[in-house]
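Here it is, the structure, as structure tokens.
Note that one protein chain is taken out, while the other chains of the complex remain in position.
All chains are identified by letter, namely A, B and C, in their written order; residue positions are counted from 1 within each chain.
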Amino acid sequence: MTAADNCLKTEFAGVPFKNPVVLASGTCGFGREYNEIFDIQLLGGISSKGLTSSPRSGNEGIRVWETAGGIMNSVGLENPGVRGFIEKELDWLNGLDLVNIVNLSGHSMEDYIGGAELLNGVRLDILELNISCPNVKAGGMAFGVKTDVAREVVRRIRAVCKHKLMVKLSPNAEDIVALARACEDEGADGVSLVNTFLAMAIDVEKRRSVFENTYAGLSGPAIKPIALRMVHQVAKAVHIPVMGIGGITTWRDAVEFIMAGASAVQIGTGNFIDPALALDVIAGIESYLDARGIKNIAEIRGCVE
Amino acid sequence: MTAADNCLKTEFAGVPFKNPVVLASGTCGFGREYNEIFDIQLLGGISSKGLTSSPRSGNEGIRVWETAGGIMNSVGLENPGVRGFIEKELDWLNGLDLVNIVNLSGHSMEDYIGGAELLNGVRLDILELNISCPNVKAGGMAFGVKTDVAREVVRRIRAVCKHKLMVKLSPNAEDIVALARACEDEGADGVSLVNTFLAMAIDVEKRRSVFENTYAGLSGPAIKPIALRMVHQVAKAVHIPVMGIGGITTWRDAVEFIMAGASAVQIGTGNFIDPALALDVIAGIESYLDARGIKNIAEIRGCVE
Amino acid sequence: MSKIISNERLSRDFFRMRVECSNEARMGQFYMLRAWRQYPVLSRPISVFDSDGGTVSFLYKVVGRGTEIFSGLKAEDDITLLGPLGSAFPEVSGKIALVAGGAGIAPFYLATKQLKAKQLEAYPGCQVDLYLGFSDRPLLTDDYRKTADNVTVNVGGFITDEIDPAGYDHIFACGPEAMMRALYEKCKESGAAGKVYVSLENRMACGVGACLVCSCRTSGGNKKVCKDGPVFKGEAVFEL
Partner (left out) sequence: MSKIISNERLSRDFFRMRVECSNEARMGQFYMLRAWRQYPVLSRPISVFDSDGGTVSFLYKVVGRGTEIFSGLKAEDDITLLGPLGSAFPEVSGKIALVAGGAGIAPFYLATKQLKAKQLEAYPGCQVDLYLGFSDRPLLTDDYRKTADNVTVNVGGFITDEIDPAGYDHIFACGPEAMMRALYEKCKESGAAGKVYVSLENRMACGVGACLVCSCRTSGGNKKVCKDGPVFKGEAVFEL
């Protein structure tokens, strides 16, 4: 390990990361496709596609739509199910030198618990509990809007889950700070935020919503300033680590999230701008630190009051 | 009045509008500057700069910052106070052939009530109660986040206010639908939404927030998809009219808001793209309606389920 | 970044762009193209029109902001290419019909070249026939005539009316979904459903199979248009 590596080295809930840059769930599959383009072991970690206890085929109709500085998506948690993931993807991910974050969603409490129990039997680094997917009719975001509902899910998952537990928060939460505190109270090891913003687009010719599911999730640079504010608020309010997500496309964006209090960051929509964008972000953070003689990102983490 | 005018003619809480396009508060002063560029009587209306009972000099430091597809502002309600407005601006506005919407903000309940009482003695078309300004330390948005707090302000203002009352909602509200319903319950004649999103930008060289007030308000095309979703949700939930606001820069955007249920729309950030952008929007809506044989915008209002 | 060699307007909405590129594409594949830094957020998937190992050409129609930006590019400008991506039409032999509608003609220039090249080696005397349908003005038909054995053009009607599926061993289609479905049904009636391959189109984000926004339903379950496709067996797509 070189000095340069050391300045990027971080830790999240006791899990060591070689650098703080992680690919966000839903934008990178299970890592295989990007690994054909670059060695994904250069990343700090990967949060793979959101799983549900049973396979899902996802939403009908248009699934992606461009907006000013962002995109909306309505994939609807198309995934092979927890068992399919364990059979086909898990060993491969565990064989790589990067942090393996497994994202778990659900459409009912039983679904979440079932999925968490299935995952208890396998090796993974962090379980990211997705209570913030806006694109499924039942469940998903419904668990991430009201603090009390979120508290109940986290409590019940915490009771069964043997892994490190990071809760992925929704920007559509009524009170994201209170909700993050509830996660901390219930024993979450960390939180990641934000998932996508519930949003809408209308086709004025057809006089109907662009999306079959009426609303969809907005992400990308457009919402970065809101996500950054939320990360700043939450990081000041909790003692567990925060993984910052929301429209990061440059090293500068990543440094902003770290200065707002994030211990690591996830890149989502940015992967669509350039599949190897995360590598530029990593190199850029490193140059920033080097040029200013900052020995490790911990020195700047949360430095903005 | 021509046939073309008729297709754009609308009504909001009993107030007739020659067309549904209004300049949004805070982006157009009291109308004088834009009137040097085009005849603002071509507009449906104007919502003038947010007033407080006493004059305010606004925030220190940087007040505007560009983001992806949007801008953040932190003007902090710089305004001449209600009395200054009445003395210097009101007669001029009342002399124009357009709907005169007066925006009232405050930093305490007494402030709001004082402002509303002062305005009782004068002529205006609609009082827009701003419980959603994110850029003042006390008051402003604090009244627009929690439903119960908003309910209390609206109740007390309604009790004293003799004018048509439209409440301007914050997208930072915990539950914007419940909050809009509370406004309706308390006798508001309409709601306008959304004000700006609480957001943040960090200067990575100075390692501090760009804004003195830490957070600022995000507006512009970037947030349009979220604003549209909120307008759609609120319009389905209340029976009072909704004025749609949020990143409108084209006639197509305006038609989306109308189809989502808005009876009129406000243009804010769009005025900075082109001071006469509102005229393009008006002309574009008219062409859209004409080309499809739609006799009045009422035919498409809220047509999207 | 790759250098643009030329970018010519072919008609009101159609352009052909030639770019320096050392990767060789197979017929039916596409690239993700990007000629801007950040916005629009997404790159644009564009079919390969021709590819020779040193350059790649794209035939594209201006339909939105991205293609509008492409249309303004000039020789010597830079463009970012990701690819070639996706599946190709199968390398088959015998009598082959390529049926296209509108912008769907794009992949069949390279397809004709690659099929003929292969056939000349292995099966001299075999045949590649093109059926090109246009709503108004035909495009590049002279170019296509140079490579194909026979070219049938239909303007304003249904190109699917022109073809007798019984006369072919393989039928490849690219164009509007309704056109491809009609062709498939016609082939099925004459017992030729199994001969048909179609190239699907969908909105894409990553372009490499990671994000699932371009999933399509097939008889074999959900498939990614960008990675498993764009070329699928007609039966897989139209027999659900």
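Keep in mind that, in the parts below, contacts are C-beta pairs under 8 Å (C-beta built on N, C-alpha and C of every residue); 3 or more make two chains touch, one makes a residue touch a chain.
If you're wondering where the values come from, they're calculated on a predicted model, not measured in any experiment.
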Seminar exercise, completed: Shown chains in contact with the undisplayed one are A, B
Problem set entry | Which of A:A68, A:V99 or A:I113 contacts the chain that the document leaves out | A:A68
Problem set entry | Residue in contact with the excluded chain [from B:N103, B:T249 or B:S263] | B:T249
For this session: Could you tell which one of B:V64, B:A159 or B:C303 touches the chain left off the display?
Result: B:V64
For this session: Over the whole complex, note the residues of chain A touching the chain we left out.
Result: 68-69
Exercise. Touching the missing chain, which residues of chain B?
Worked result: 26-29, 33-34, 36-37, 49, 57-58, 62-66, 68-71, 73, 75, 78, 220-221, 249, 269, 271-275
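Keep in mind that, in the parts below, only the chains that are shown with their structure count from here on.
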Exercise. By C-alpha centroid distance to the whole-protein centroid, which chain wins?
Worked result: A
Exercise. So how far apart, in whole Å, are chain B and chain C when each is placed at the average of its C-alpha atoms?
Worked result: 48
Seminar exercise, completed: chain A to chain B, mean C-alpha position gap in Å, rounds to 34
For this session: Determine the centre-to-centre distance between chain A and chain C, using the mean Cα coordinates as centres, and give it in whole Å.
Result: 36
Exercise. Tell me, which residues of chain C touch at least two other chains?
Worked result: 38-39
Seminar exercise, completed: chain B touches at least 2 other chains through residues 68-69
